[in-house]
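All protein chains but one are shown in place.
Take a look at chain A:
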Amino acid sequence: METEAEGNGFAIHPMDQFVVRPLFSDGPVHWYTVTNVTLWLALAVLCVAALMIFGTRRRALVPTRSQSVAELAYGMVRNMVEEVTGPEGVKYFPYVMTLFLFILFANLLGLIPASFTTTSHVAVTATLALLVFFSVTIIGFVRKGPGFLKMFWVEAAPLPVRPVLAVIELISYFVRPVSHSIRLAGNLMAGHAVIKVFAGFATMAVLSPVAIGAVTLIYGLETLVAVVQAYVFTILTCVYLRDAVADNHH
């Protein structure tokens, strides 16, 4: 990476911020090594726990600030699960809520300058997406038995088209975890790389006012993206859960 950075002429290499480094040593990274990813994942978990613990400790009738934030998040995700997945899906609301808050805080912590964006790594988001994929598949088979496979047999379509549609539906079902994870990781990585590209222009005296303005604007956009992508990941989880939970009427 170092030699490449010199070769490309970047003052700040845009991809340098995504390098996984061990926290306490310079040795190689094993699966048990404590790295910057571990640190920021743990911080995200701590933030979620702090919000929910401090938000619900008093349970006042007139909510404090932290309580109203916690209530707002709870109500939003709860409404989303009820609307998108249906009343049957409320059983899985805790899982969806956990996903939403974890991704939201991981995204927002990544916006702190010099921090590490854990959700920009496909390894992190793929774990989350595969968990969703496997839980949806298992829940579907447990609730409906072999009837879950009817999802691939589109009864609204004319009979000769159905086998073709079944193949397409099957492929799209297995592509879900890929697009689900790469959407989140790609969005975060793209935004942070663009910020660093403009930050690199700031070293050139002529361009620096433009660069600083651009970084400020994109930072605002990235804050929006961080929230929207957490929302999108959660709502897609709800959409996928609907296949496993809802009746086959639609």
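Heads up, the rule we're going with is that a contact is a pair of C-beta atoms (placed from the backbone, for glycine too) under 8 Å apart; a residue touches a chain by one contact, two chains touch by 3 or more; residues count from 1.
Everything that follows uses one rule, which is that contacts and distances are computed from a predicted model.
J.: Unshown chain, UniProt name, "Glutamyl-tRNA(Gln) amidotransferase subunit A", "Peptide/nickel transport system permease protein", "ATP synthase subunit c" or "ABC transporter ATP-binding protein"?
T.: Per the UniProt record, that chain is "ATP synthase subunit c".
J.: Among A:Ile112, A:Val164 or A:Val239, exactly one should touch the missing chain; which is it?
T.: Here the residue in touch with the unshown chain is A:Val239.
J.: For the chain not shown, which residue from A:Val20, A:Ala193, A:Ile212 or A:Ala246 touches it across the whole complex?
T.: For the chain that is not drawn, the touching residue is A:Ala193.
J.: Against the chain that's been left off, what residues of chain A make contact? List them.
T.: Touching the chain left out of view, chain A contributes residues 4, 15, 80, 83-84, 179, 182-183, 186-187, 189-190, 193, 228, 231-232, 235-236, 239.
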